[in-house]
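All protein chains but one are shown in place.
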Amino acid sequence: MIEALLSLKNISVRQGATAVLDSVTLTVKGHEVVGVFGPNGAGKSTLMNAIMGLTKVENGNIKFNQTTIDRLPTARRARLGIGYAPQGRRVFAGMTVHENLAVGCRGGSVRRRRLVNEMYTLFPPLADRRQSIAWQLSGGEQQMLSLARALMGEPRLLLADEPTLGLSPRAAEQVLDMLQKIAGFGTGVLLCEQIDASMTERCDRRYVMKLGKVSTEGAGKH
Amino acid sequence: MIAWLSRGINLPLALAAAALLLWSVSAGDSYSLRLLTTAGVFATAVLGYQFIFGHAGALSLAQGTFFGLGAYVTGITGSQLGWGFETTFLLSIALPMIVAAVVAMPVLRLESHYFALATLGIGQVVLLIAINWTSFTGGANGIAGVPGVGIFGFDVLRGWPLLVLVWSIAILASLLSWTAMRGTTGRAFALMRSDTLAAMSCGIDIRRLRFQAFLLSAMFGGAAGALHVHTNRIISPDALEFHIMVAILVMTVVGGRTHIAGAFVGAVLLSHLAEWFRFLEHYYLLAYGVLLLLTVVAAPWGIVGTAEIARRRFFPETISPPPRPNQIPSAEEPLHGLNIRGLTKNFGGIRALDNVNIDVQPGEILGLIGPNGCGKTTLINVVNGLETADAGEIRWNDKLLNGNSPDALARSGITRTFQSTRLVEEDTALDNVAVGRWEGGKGPTIDTARGQAMTLLNALDVGNAAMTLVQSLTQGVRRRVEIARTLATIPSLLFLDEPAAGLSAEERETLVVAIRKFAKDGLTLVIVDHDIEFISKVSHRIVCLDRGQVIASGTAAEISQDPVAKSTYFNGTSNPKAGQSQDD
Partner (left out) sequence: MQFIQLALNGLALGAAYALIALGFVLVLNATRAVNFAQGDLVVTGGFIGAALASQLPLPGYALLPVVMLAMAGVGFCVSALAYWPIRSRPPVAVFTTTIAVGIILQNGLNGVFGPEPRSAPPLFTGSNLDIYGLAVSRQSLAIIAAAAFLIAGQLFLTNYAQLGRAMRATAQDRDMAAAIGIPVARMIAFTFAVSAALGGAAGLLLANQFFVTPTDGTNLIIKAYIAVVIGGWGRIGGALAGAMLIALFETIISAWMDYTVATGLLYVAVLGILLVRPSGLFGEVEGRRA
């Protein structure tokens, strides 16, 4: 029985009088891709932000790799091994592709160079545009950059918030291939998306999210 | 006492004021009277500063300059020309206002960080002129022997008479301030400083309000300066020095930047502090600095603001009954509808809108659907004036809309709601809606506006939330409050951005019925949402967007049969048929 890499128990987040997350419980293990599907406003991004520490959590408990992290600041959680590719990509718009990757690395210059080259191999379009300023990239390229930047930290868990947003179907396929590949390397991947479609097959497990609540009903085949 | 407290902080303050008055009567020496007079002078200056810094939320550093200008006018005309108070006072108000009007035009449209610099620069220039134009201003030494107040020949002596005059003017100023802010204008200012974009989308003329606030601040500043000179009988460049601006700033922040009582508390407190700290000599100004720092960090609402918040917490207001609903005027019917041609918008390398063509008939409800990132909100932003299109034309009723500002468009009847609600948290739902009725000087009174707001809240089935503060309302209610606010601007074309998010099935039903009724009354609507069912029920026609392009359009029935639309969008949450994509 593999211990869960990430485990959320009864997480709640309130915004004024609204419960944006309502007693959410879910787990992610290494080597697997877990999908959370739900419409806009369901709370998916809030869920990601809560795991990352960008949103404060009222109740409940988040454990990453057996460590309780729900009181830790965001940077600590990142350094523990959580990578984040947020909704809207949020690359560092004024910095080049190369700089975006470099800044994501926490090791010395040797390791940094090795990892950057690995990213260029994994994402060839980024290699072609390594000196371009990030805001000039297309949507798909920015999405790749966002993922690559997260991977520069060599995370054990990768959070991907709507990674196929605004991408052409082919680019979306490529991104999903990439995520499966990353899971194959041993990283746990938690992604959330709006559209169910072909993504259901890509995930090892699925959750459905609606109005702040998470369940496994109607999540498609297991 | 508790009943009184629950109606506002005014009673304790009034008692404090009475106590202060009694104390000064008993103390009575000329020194403490002079101190109190100075406090009154600065209270007037602070009341003026509250317009631009407090209500309009703009960091102006010109208040000291207006003060100094008023002081110099009185100093020079009083001592060199011997004119009476009745003339010099009016001139002291006029000159700063003229200067404010002249510099306002270029300066007010600057972003806040430039605005502060511009006002600071103006102050420095005026100071340099005062120091160097020795023949006129007396140079660095200034002019001594400025006469006291003589009103139509009657001398107002220093001591009690001057005190009464100064405080009468200060109280008059506070009445003026109260009148200016009590109508829908006060609510418009509140929205403006809380969320500029939302304010513009309600048709609030930001520039005009800032201009008015700036002029008023100049008026009160000049008045205070004139009184200051009469108190001290000397005019020198000291009146234009930065430390006067600092004093006014500290008093405003410490007292409470939007509360009239705060101006008095700040002025009285800090004038006396300056004296109590005189033993610190040079360090008393340092104490001012520490006080300013502590206040901004720990109690940003100032003394009166914080007291008001505390009072609300411990002695909450009995909720007054909601006003009676009022008739709302309706918009005129347009002849032509909305025509969008070739609309294109890029953000760097991302093409958010790609040659979009859409037509909406007057009185029609158009639904706009598409996956996240397809450009729906960008479309609204471009039509609404928040973004400029890179190519293409937008016409409403045959008039070209491109290039107009959001507030100008809102005033001509085109407005929208936001994906995440933009409301003033500390106000009631009712007041949030009433602000939509602001029309410069020509709009209804606050009471009429509130009545009209009530009608709209009822129409959207959230009437029972009218008197609740927005911060306590759920998402679903907040969205409908925001819709009500847009309706209050009496629009002819309305864009709703995800109005149904967070609503229960029942609430959605009610919303559909309400929207259909608005359309029947002549409103043209474009609704963006993800819920296919909701969009199908409420729209006459639907347009599908994907990655910035229109991929399908027609009635709900037609769209559900369209293969392109189906593969891009319909394999989604509402239709869990695990259908494979046909293309790619």
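As written, the chain order gives the labels A and B, with residue 1 at the start of each chain.
The rule is simple: a contact is a pair of C-beta atoms (placed from the backbone, for glycine too) under 8 Å apart; a residue touches a chain by one contact, two chains touch by 3 or more.
Everything quoted here is computed from the prediction, not taken from an experiment.
> Given the contact definition stated above, which residue among B:Leu13, B:Ile76 or B:Val107 touches the chain not shown here?
B:Val107
> Which of A:Val24, A:Met52 or A:Cys203 touches the chain that is not shown?
If we include the chain that is not displayed, A:Met52 is the one touching it.
> One chain isn't shown here. Among B:Ala17, B:Leu90, B:Ile131 or B:Val564, which residue touches it?
The one listed residue touching the chain not shown is B:Ile131.
> Kindly note down the residues of chain B that lie in touch with the hidden chain.
57, 59, 106-107, 110-114, 116-118, 120-122, 124-125, 128-129, 131-132, 242, 246, 249, 253, 281-283, 285-286, 288-290, 292-293, 296-297, 300
> For chain A, which residues reach the chain that was dropped from this view?
Chain A touches the chain not shown through residues 52-54, 73-75, 78-79, 83-84, 86, 90, 92-95, 99, 102-104, 106, 109, 112, 135, 149-150, 152-153.
The rule is short, and it goes like this: only the chains that are shown with their structure count from here on.
> Between chain A and chain B, what is the gap in Å from one C-alpha centre to the other?
39
> Across the complex, what residues on chain A touch chain B?
Touch residues, chain A against chain B: 15-18, 37-41, 93, 135-139, 141-142, 162, 165-166, 168-170, 173, 194-198, 200, 211, 218, 220.
> Okay, in this complex, where on chain B does chain A touch?
Residue list for chain B touching chain A: 347-350, 371-374, 471-475, 498, 501-502, 530-531, 547, 569, 571-573, 576, 578-581, 583-584.
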